[in-house]
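Just one protein chain is left out here, and the rest sit where they should.
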């Protein structure tokens, strides 16, 4: 059969591993033809694609980024294309389309599926916030990068009796903050799911200093926010070109704590380092399995679905479930993370 | 309540994270008393133990090894002790005992539980071969170490048109070989669950060289063995002191391949590097959760059970299930791993 | 003899390796007594110190931070103490004092030496900007951390056709930016030694995009600044507590480039991650050698000097030279770094 693959949305370690796996399974084992669309759905709409065989994916398993490139979703163009879907289907001439991406991509994938395209989705997000799959690839790498950074920062904090506030990714869900914070033994973890009380953090730090543990590490998700009234809000900064440069919660919280504690509190914003580079072994395995099973699903005619991890198994689940709601950090996971002293 | 904790069996990244988590949850949150037995069950039988509070576990989260030490199980002494269990129970005066270990340890844990001791087990093995839990801590670290090593070896293999045979841990189950092999893109994976045909490996290598991919990486579990007649057996070597030095499958296979292929085939035996040192973030989180839930189980009086990962949840499962049978690599996982070209 | 040791100034990977080495060489090999002053010169002035023997330094070789703590230099108190140096010398009762630190510390060390104290300095800075030594420990670790981060960022930049602006440490000298930039293959490197022309960076990026290399990585030292008129200056931002939060050159340059190029330009500020955590092997070796030779120098009565690396040798050099002038990046090193396309 003729299978199209594309990567959309933000960078995520493991994208190349999925592409490679799709090509290996489809082209070599199944005798399929695989074409890769460039720059996500843009390449799909513009008809920019190239054939992919095993040589094209040699050596990319451990490489970050995506050899197909990615671009922001042009939702309107896509909707338009779906409106005369027959033309689209004819033009593409695909027996299966495997879009790899996050919530936006999977929503688009569902639109295409509803419009009659033979779509098999592969979920991707470093944030691990997609429902219907236990984990997504890229998340383990992001957590690993953030943990290693906090391992380093802890020694500085301890030597200089400092508070370190580390901002990690996670706009809508706090999974990276939760697991990296647990792994690094952070003394405070702030996530979007639960507004935080600055008073609690102040109390925690003061208790630690009183107990001669004269440092503290606080891990805050970029999307975390203080409880109403717990901290005066602040606007972003307008730079010399009138772009608002958003002052993130990491900087705001550090400055707030420094003020209240009268102790040094340094912010560190990890940023894009978390989403690039070589995937961990865990992510390479998960990504490879997703790609392999996506091809199998295509051959079974299992469309309108996406691959998902359930326990140790890869299963198929309707795209509808995937995008119905964000997977948020439940309270009991936070309870486990907060037994740190 | 008064909780005893001990670590037994081989080294495994994450042991200290469990100990720390037990102490944090029990001593600080629950107001319990925790004592640590030294050198596993030996310390239990000899009454060698020390109190553990939060200061004793400061800074050990990311450290390999175990602060309590470990020692081989003296099964007879333990059985004896179990035979007059009342004396043992009185002597220990514990409300709960949390042994952390692998199959042997959990079997012993079950003996103690059957003898009436309030036991909550925590499974530990880098081999990931314990039934009734999706994964065990230590495994992810071992896979990561093996994968990083193979990433390095691949470049040498490629530059020198060589076959690299990498022996990883896994005496009875091939999980490390499977996942590290997948993560590193190994062209051949040999596991104990399935005797391998040397002919298949020879064919694979020759096909690669024919396709101008003039190198190959083969990942073999220490417990893997060739199919009957596929490779002449060989005895270990007797050294100058009469100890048999076992010549492992990695060395044997490399020598066999070099002979048959007429090409350089180099063995690399990763050995103990896989089981020591800093745990990955994944293993720290899993170990921390296991410790936390073991304390909760103790407070619920949930004895004769062990902690287990099911999907994303930590559950309790009878020790009986845990040790009933080894968790082996199923054929479908091998199928996923073998689409590599 | 009786040797005092202290660590002052900012955190730097390798401090513990020096302390350990001093103790091993002095206490065990030489039968000396070693005492460690807490929190740098503050502990010296307050008489806060503790004896150090080989057990006290067990397991710290690979650990970041400093077991002795560090604190900002109170120059006035120190000068005062130097003014009645006899009292100070009597009070300390030391045959040798080994202060480990950067420019400020070594200047203070020189004051003490001039006041008659038996001082042997050990240079420390992640910035590598101390004259009279080829390299300082901590620098290699900082460069390694920055390089690994940029390796990761490059893949994201490439996948998203982005410009990445990475700000590394280096207030007065650009060594980290130079070597990490070279190691990561940065397409632009900005250092304090040479004001940069934004136009040159814009031209470079446009040429790359024209050549279908649709991404760029720019490494900028925190102390770098644009050439006069090359970029409108900007003040720091005053936060809600009236503290000026300095908006660094990384953010400013990214915003400037985004404006001029009409392309995404993302800043990443690595910050303190560069100065904490496990030292590289290179830094552990250099730090260990420095400690060993400092003890030897003390036994030779070689005071008012500091250890230094010259080629492959550790030599002693007058503290005067060390602090006379900052070691800056020469133009020919920049020439080597700028052949990147």
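Order as written gives the chain letters A, B and C; numbering starts at 1 within each chain.
Here is the rule we use: a contact is a pair of C-beta atoms (placed from the backbone, for glycine too) under 8 Å apart; a residue touches a chain by one contact, two chains touch by 3 or more.
Because the structure is predicted, anything quoted here is derived from the model rather than measured.
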{"item": "Shown chains that the omitted chain touches within the full complex", "value": "B, C"}
{"item": "Contacting the left-out chain in the complete assembly, out of C:39, C:103 or C:151", "value": "C:151"}
{"item": "Touch with the omitted chain, as defined above, among C:7, C:156, C:255 or C:288", "value": "C:288"}
{"item": "Omitted-chain contact residue, chosen from C:61, C:78 or C:177", "value": "C:61"}
{"item": "Interface residues of subunit B (partner: the chain not displayed)", "value": "10-11, 15, 63-66, 69-70, 145, 148-149, 151-161, 164, 232, 234, 237, 239-241, 243, 245, 247, 251-252, 255-256, 258-259, 266-273, 275-278"}
{"item": "In subunit C, positions touching the absent partner", "value": "21, 24-25, 28-29, 54, 58, 61-62, 134-135, 140, 143-144, 146-147, 151, 179-180, 182-185, 213, 278, 280-282, 284-285, 288-289, 292-293, 310-312, 336, 339-341"}
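Note that only the chains that are shown with their structure count from here on.
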{"item": "Arrangement of touching chains [line / ring / star / complete / other]", "value": "line"}
{"item": "Interchain centroid distance [CA atoms averaged], subunit A/subunit B, Å", "value": "30"}
{"item": "Distance between chain centroids, defined by C-alpha means - subunit A, subunit C (Å)", "value": "34"}
{"item": "Distance between chain centroids, defined by C-alpha means - subunit B, subunit C (Å)", "value": "40"}
{"item": "Per-residue overlap in subunit C, given as positions that touch at least 2 other chains", "value": "none"}
